[in-house]
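The other protein chains are all here in position, but one chain of the complex has been omitted.
And then chain A:
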Amino acid sequence: MRVPLSWLNEFLSKPVTVREADDLLGTAGMAITRVDVPGWRSPRIVAGRLGEERDGTTFAALPAPEPVRLPAGARPAPGSMVAVALPGARLYAPGSAGTAHGLDIVPAPARDGDPVGLVCTPAGLGLGPSGTAIVLPPATAPGTPVAAALDPAPASVADDILHLTVPTELADCDGLWGLAGEIAQRDRDRHRVTPHGEPGPHGDGDTIRLSVDGCGWTVCAAILPGGAAERMPDLLRDRLRLTGLDDDDPVTGAVRVAAYEFGVRLVTVELSAAGPVDVTVGGDQAVRTGPAVRWPAELAVHVAARTPENTAPPRLLVLAAARTEVSADGDRCDRAVHRVAALLAPGRPPVRATTEGPAAPRHEILVDVADTGSRLGLPLSTDECARLLTGRGLTVRAAGPNRLVVAIPAHRTDLRTRPDLIAEIVRLTGYRALPGTVPGDPVPPPRDDRSARSRAARDAAVAHGFQEVVTPMVIDADAPVRTSALHLHRGGSRTGRIVRRSLLPGLAAVAAAQTGRRGRHLDLVETGAVVLPEAGDHRERPQLAVVRALPEGSGPDAAETALHQVGAAVRSAARAAGVPVLTVRAAERALYRPGTAVEFVAAGRCAGWMGLLAGSALGVPGTWTFAAAEVDLVALLADPAVHRRLVAPPAQRTIETDVNLLVPDEVPAAELAGLLRAGPAALRRAGIVDVYRDARLPDGHRRVTVRLEVASDWRPVTRQEAAAACDEAISAMTELGVRRWTPPQEQSTQDNNRNGVIR
């Protein structure tokens, strides 16, 4: 329902602002979903200084110069201050057909060079009929909203249009009269009023004999003189257009105005015979009726003239119907019929008749007031409860201490059970009346959980310098990695969609979409769910993906470094999640470049993969390369977290030595690390600290620096002992083709300057 605020305010003794209307109606359960502020009050209409025309385009300073569109008609001189409506602004379009509810919405520029704004006319701003551009005071600062530039504020139409959703069960709120009633119920300063006078006496009781069969309906009928109907006032026509209800036919227009104002059903019947008529509503035979506004299907209308002579011009029978409880709210049907008469034949109060149909059965609900109060956390007295409920058409009787029996009218389909009635009591008191409390029951202490470990893993990757991103789980079906994916129904969209099988395409898309990062790598991490249908069900699996995106032109060294960084982040993530040992073994995997992939192994089970992927494998331009790891968090966290035990450092002096090894490319680091771990007993710790490739190294080889720590529990080790232990460890690798590396030109310098540091 679209409600011009000024129209609603005519029904209140004191006008409400948008904010007050939103507040009072919102509390009552009617959401204002949007508010249009058209014309000069719109914040999207700003002052701009018109510049010279350049190449057929006119610019205006807003304050930066922007291309604008001019209205037809006289062109204001360059330098004059005009009103410019920016995209999204709503302008009045009085009298023009084909616009949305009487408003023009300024479109956003579709192409480069399109005007970004529209120079406004007084008509568009709601300031008068003129169709040429309006000129503002020259001292106005460009860019200020026009509303601030117009001094004094114009006294013309300044309507806010509320978009309101009235739930079907609140039928009594459907119409300005009902909305005003809800506002008045919640704000004692405001009263509901009729702006166009109260209906007078009904008149000659025999002119219309009205009988109503419809169960639970009240009907009011009136006979209006025939002939040319009055033209509707311009203001009312403009308002009807804003509500989307305008019509060229004056009778239809009047019927719609009355229905809109009073929330009743209306229909008209042309009477060709003169004299008194018998009208039956709810019978099974119907006459052809004129314009109707949602006339109920069960209320057929039958009209019989008691005298046969014809009348010219034909008279008009107007019928208004509403549920009896709704109509009882201030004689709505009578008021609606009176309104139609005042619009079509002003100054001639018509003869009217009002009749109630048979009463509809009401069902009853027993309310325990004390229980209601404790459920809401709001102490309530029985009197207060009864007062609230009777305010909006329910009837209430006492049934013992703290108990009320509430009779529910048929149209309140939302009130069936006791909880429904408790909800209605909250609706009537409003949440403002409720205190704010916190749940008071004792609760068990929080438990450890897998998601906390997942979060710890992600945080560890972030601490490694990887940026967390959040990408959609639903992706287009033409994205890569589409083998056996969970497909979604199209639901009207052109492209098919699937649930992702991997986080990597999303991460690749993020990398490729970044602007202004030419030539720099990008580190990203995400935790999220994927679905692997081959696992037999559609259960999602949480994954951790760590990616370094390398732009075009990154060499093999950069790729290797990238893999090392990604791997280090994954290992930290595993450690943070309580998985102290994560090993790797070489593996081949689809989409990964051959020879670059490894499998992560935790507690003997595969927990993910790492390797290099081409951008094309992930749906982005092939110039990108990705060092990527995917970790299955279910597999990684299958075992309970192991809290790492701290080991006391050796009490005795240890000797730490960095040794440069020349290693054939086909010998993986994992194998070297394994051999070192199995080395001599005196070797306490051993690890790879650096990998280096250089043209000076023999072909097919790389330099690997290992750090070896030699110690004894009982005494300081000597340099000779340390050297012997290192030699033993290295000799175990010779059968793999590994040997110590000394640069040919720099024989005199040692392996490096950390060699043989005594700790």
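Heads up, the rule we're going with is that contacts are C-beta pairs under 8 Å (C-beta built on N, C-alpha and C of every residue); 3 or more make two chains touch, one makes a residue touch a chain; residues count from 1.
Everything below uses one rule, namely that contacts and distances are computed from a predicted model.
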Of "Phenylalanine--tRNA ligase", "Carbohydrate ABC transporter membrane protein 2, CUT1 family", "L-arabinose transport system permease protein AraP" or "MoaD family protein", the UniProt protein name belonging to the chain not shown is "Phenylalanine--tRNA ligase"
Touching the absent chain when the full complex is considered, from A:E66, A:E384 or A:D420:
A:D420
Quick one: say which of A:T27, A:T121 or A:T324 touches the chain that got left out.
A:T27
The one of A:A463, A:A586 or A:A603 in touch with the missing chain is A:A463
Out of A:A72, A:A228, A:A297 or A:A513, point to the residue that touches the absent chain in the complete complex.
A:A513
Among the options A:P276, A:P349, A:G391 or A:G430, which residue touches the chain absent from this view?
A:G430
Can you name the residues of chain A that touch the chain not displayed here?
18-19, 22-23, 26-29, 31-37, 43, 88, 163, 167, 374-378, 414, 417, 419-420, 422-423, 426-427, 430-432, 434-447, 449-452, 455, 458-459, 461-474, 486-493, 497, 499, 510, 513-514, 516-517, 522-523, 525, 527-529, 531, 538-540
